[in-house]
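Only a single protein chain was left out; the remaining protein chains are all shown in position.
Labels run A and B following the written order; every chain starts at residue 1.
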Amino acid sequence: MKPNVVVTKAGQRRTTQMRRLAKSPVMLNWMYLPALLLFAVFIYYPFFRGLLISFTDWDGYSQIFHYIGIDNYKRMLSDSRVHTVIINTLIYGLGSTLFQNIIGLLYALLLNKHGKGRTFVRVIVYIPAIVSPIIMGYIWYFLLQYNGGAINDIITAFTGHPVNLLADPKVNVWIIMVVNTYQFLGVAMMIFLSGLQSISKDYYEAAEIDGASPMNRFFNITFPLLAPALTTSIILNLIGGLKLFDVIAALTNGGPGYASASLSTMMYQLYFARQDAGLAASLGNLMFLLITVISLTSLYFLRRKELSQ
Amino acid sequence: MKKRAFWFMTLAMLLVIFSGCSSRPDGGSISASGGDNAETGSGKIGSGKAKTTLSMMVNISDESLTKAYREIVDGFTKENPDISVNLQFDSNGYENTMKVKMAANDLPDIFDTHGWAKIRYGEYLADLRDEPWASQLTDTIRNVVTDENGKVYALVLTEAKDGMLYNVDMLEKYGIEVPRTFDELVAAGEKIKKESGGKTIPFYLSGIDDSTIGQYLDQFANPLLITAKNNEADALLKGTFDWSHITPLAQSLLTLKEKGLINEDVLTAKRSDLPAAFAAEKVTFALVGPAFMDSVHEIAPNMKIGIMPLPAMVAGDEPTFAGGERNTLAVWKDSKHLDEAKKLLQYFAKPENMAKLSNVSKNPPGLKDIKTDHELTPYYDKYASIRVFPYFDRVYLPNGMWDVLCKNGTELLAGRMTPEQFSESMKTEVERLSKK
C-alpha cells in the first residue's frame, strides 16, 4: 500500500505542478514564438548575413569577393561625403520630428472639440500619410519644379523669373524636411488627438473651479497628460525621418552629388550604382547604430519625464 | 450632414472612375498595345505535352518597342506551342533587379545585357558561339560581345551608333552646318541661343538623372583621348595614363555651362522632361538613344530629328560615333531550358524580326545584311563611313566608374568641383576599382 500512496502523492504533486505551470506566466511565452520565428528567419538571419558583407569588397552581384577586414569602415569614417550625409540624416530625422510634433499638437488642439467640419479637416490633414511616399515625392516635384512648377508659377508672376528651389543644397535639404513633415504630420496629429480625448473632463472642471487660465490649463493639465502620446509620436517620427528615402529619391535623388542624400539614399546608390556593396553595408550598420542610439536615448529621457509627472 | 455629403462625393468619384474605364474596354490607341507585362503564348490547351515556360526580361519601356517584342514572342509561341514565354519589361528597376538576381544566382532564362554582356553579366552567360547567327554579327559589334577565347555572350538585336540627335529644321532655320568640331558645336550653340532670343538653350542635361551628364562625359571622352592619331588608348589600358589629360573633358562641360548653353535648371531638371522640351524647340541637341524620338513625336509628330556623329575634340581629327550593344538577348548559363532559350534567340535573329526591331527602335541591326527603313536610315547611310568607337567607359574604365562619371560631372556643374579636382577624383577612383 505504501508505495501506492507515494505514487498518488507524487502524481498529485505533478498535477498541481502542471496546473501551476499552466497558470504560470512562463507558459504564455509560446504565444510569441510564431512571431519570433518569423523575425529570426526573415529579419535577423538576413541582417547578420548583411553584417558580413560590410567586411568584404563585394561589388553587389558577383559570386566572387574577398574579406578585407574593417577597410570599409575606415573608408566610411574618412569620407567627407559621409559626414555631410550624416548631418542631412539628422536634419531629416530630428527636424521633421520637431515640426511634426509641434504642428501636430497645434492641429490636434484646433481640431479636438470646436469648429465645424473638423472631421473633414482631419481627413484632409491625414490623407498625405496614406499616399505612398514615392508618389508624394512626385506630387511635390510638380510643385517645386523649375519649369512649370506650381510654386514657380507664382514666383514668376511676382518676380518675372523662376527660382531653382531644389538646386541649392543649403535649401533643398530643408525643403525635403518640410515635405516629410507635411506628409506625416497627420499621424502625429492623430496620436495627439487620441491623447486629448483620453484626458478625463474632470481635470478641466476642477481647474475651472480653481479659476485657472486656458494657458495654465494647457501647461498644467493637457501637456503633462499628453506625455505618453508625445513619446509614441516622437519615436515613430524619429525612426521614419532617420530612414527617409523615397521623398529624397523623387525630389533631388540625393543631389547635387551627395549634397542632399540621407544615409538611406547614399547606401542605395553605393550599393547599386557604385557597386560598392561593402561600403553600402557599412553605412547600413552605421545607420542602424545611429537610429538605435538616438531612439533609445530619447526613449530614456521621455519615459523618465513621463514617470516624474 | 457633412459626413454624408462627403460620402456621396467619394462614391460619385469612384463611380465616375470605374464607369469611365469599363465603358470603353478597348478604346484609344494607347490601350490597343495592351499591357506591359502580359504573359504571352498560352499555347494550345490540351496539346498533351508538358509545357516549358521561359522567363525573359528586357529593359525597355517604350511602347512601340515593347509591342514589337511581344509580337515576335507571340509568333514564336505560335510556332512552338509547347513553349510559353513569361516576358517582362522593366526599365527603371532593371539594373538593380538584375544585380540582386545575379547575387542570388537566380536569373531569367533570357535577358537583356544592355551594354554589359562581357563585363558585368559575363560570368553568368552561356556561350552562344555555335548559334547559326553568331557568324552574322556585324564587324562593329562582334568584338564587343566576343572574348579572346571566342565565347559569344549575346545576340545583339540592335547596336548603338550614338552621336547626337538634333532638331534638323532648327539648324536649317539658323543656317547652321552640322558641326564637325567641338568649337563649331559651341559656336552653333551660341548662335542658336542668341538668335532664338534665349528661347532655345541647345543642351539639356539633368542632375537628378545624372546619367545624362555621365553620358556627355563618356561620349566626348573618345574624341578627346581615343580617336585622334596620337591617342591615349594604350596608356589607359596599361594603367600609365596621366589623368590630368582628362581635365579638358571636364573643362568642355564647364565651358558649355559658362556660355549658358546648358539648361539653367540642370541640377534639378529631370530626364523625363527632355522630350517635351525638345518638342517645344527649347533644346537643339540631345545625347540620347533614338528611342527618345518616339516620345518627342508623341507631342510634336512632324518634327524632323536627325543624328550626327560626335564632333572632333582634337585638331586634325574627324567626327566619330560611339558604339556598343543596345538591345541584346543573352541566355543564363544555368538555365534549365537552354535549348528552348536558344531556339527563341534563333527566332529573334530571323531577318524580318531583326529588321522590325531595328526599324522600331531606329538603331542599326546587330547582324549583317538586314535591310532597314526608318527615320534615321538616311542619316546612318550618309555617315556610313564614319568610324565607330566602343563606348569609352566600357573599354578603358573599370566596372563601377560610370556612377563616378555621373556624380563628378554633377559636382562640376554645381560648382563644387574644379576640372582639376575632377581628374584627381577620377584617378583615385580608377585606382580603387582596378585593385580588385
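The rule we apply is simple: a contact is a pair of C-beta atoms (placed from the backbone, for glycine too) under 8 Å apart; a residue touches a chain by one contact, two chains touch by 3 or more.
Just so we're on the same page, contacts and distances are computed from a predicted model.
Novice: Would you kindly match the missing chain to its UniProt protein name, picking from "AAA family ATPase", "Sarcosine oxidase subunit alpha", "Ferrous iron transport protein B" or "Carbohydrate ABC transporter permease"?
Specialist: "Carbohydrate ABC transporter permease"
Novice: Who does the absent chain touch among those shown?
Specialist: It touches the following shown chains in the full complex: A, B.
Novice: Who touches the missing chain here, B:K151, B:R271, B:K343 or B:K382?
Specialist: With B:K151, B:R271, B:K343 or B:K382 as choices, the missing chain is touched by B:R271.
Novice: Just the residue numbers, please: which parts of subunit A touch the chain that's not shown?
Specialist: 22-23, 25-29, 31-32, 34-36, 38-39, 41-47, 49-51, 53, 60, 107, 110-111, 114-136, 138-140, 142-143, 148-150, 153, 182, 190-191, 193-195, 197-198, 226, 228-229, 232, 239, 243, 263-264, 267-268, 271, 277, 280-281, 284-285, 287-288, 291-292, 295
Novice: Spell out the interface residues on subunit B facing the chain that's missing from view.
Specialist: 6-7, 10, 13-14, 17, 20-21, 24, 27-28, 30-31, 33, 35-39, 61-62, 86-93, 97, 100-101, 103-106, 270-276, 280, 288, 291-292, 294-295, 298-299
Operating definition for what follows: only the chains that are shown with their structure count from here on.
Novice: Using mean CA coordinates as chain centres, what's the subunit A-subunit B distance in Å?
Specialist: 38
Novice: If you look only at subunit A, which of its residues touch subunit B in the complex?
Specialist: The contact residues of subunit A facing subunit B are 57, 59-64, 116-117, 119-120, 123, 141, 145-147, 162, 164-167, 252-253, 255-259, 269, 272-276.
Novice: Show which residues of subunit B lie in contact with subunit A when the two form their complex.
Specialist: Per the touch definition, subunit B meets subunit A at residues 2-3, 6, 95-96, 98-100, 102-103, 105, 120, 123, 207-210, 264-265, 267-270, 273, 277, 399-400, 402-404, 406-407, 410-411, 413-414, 416, 436.
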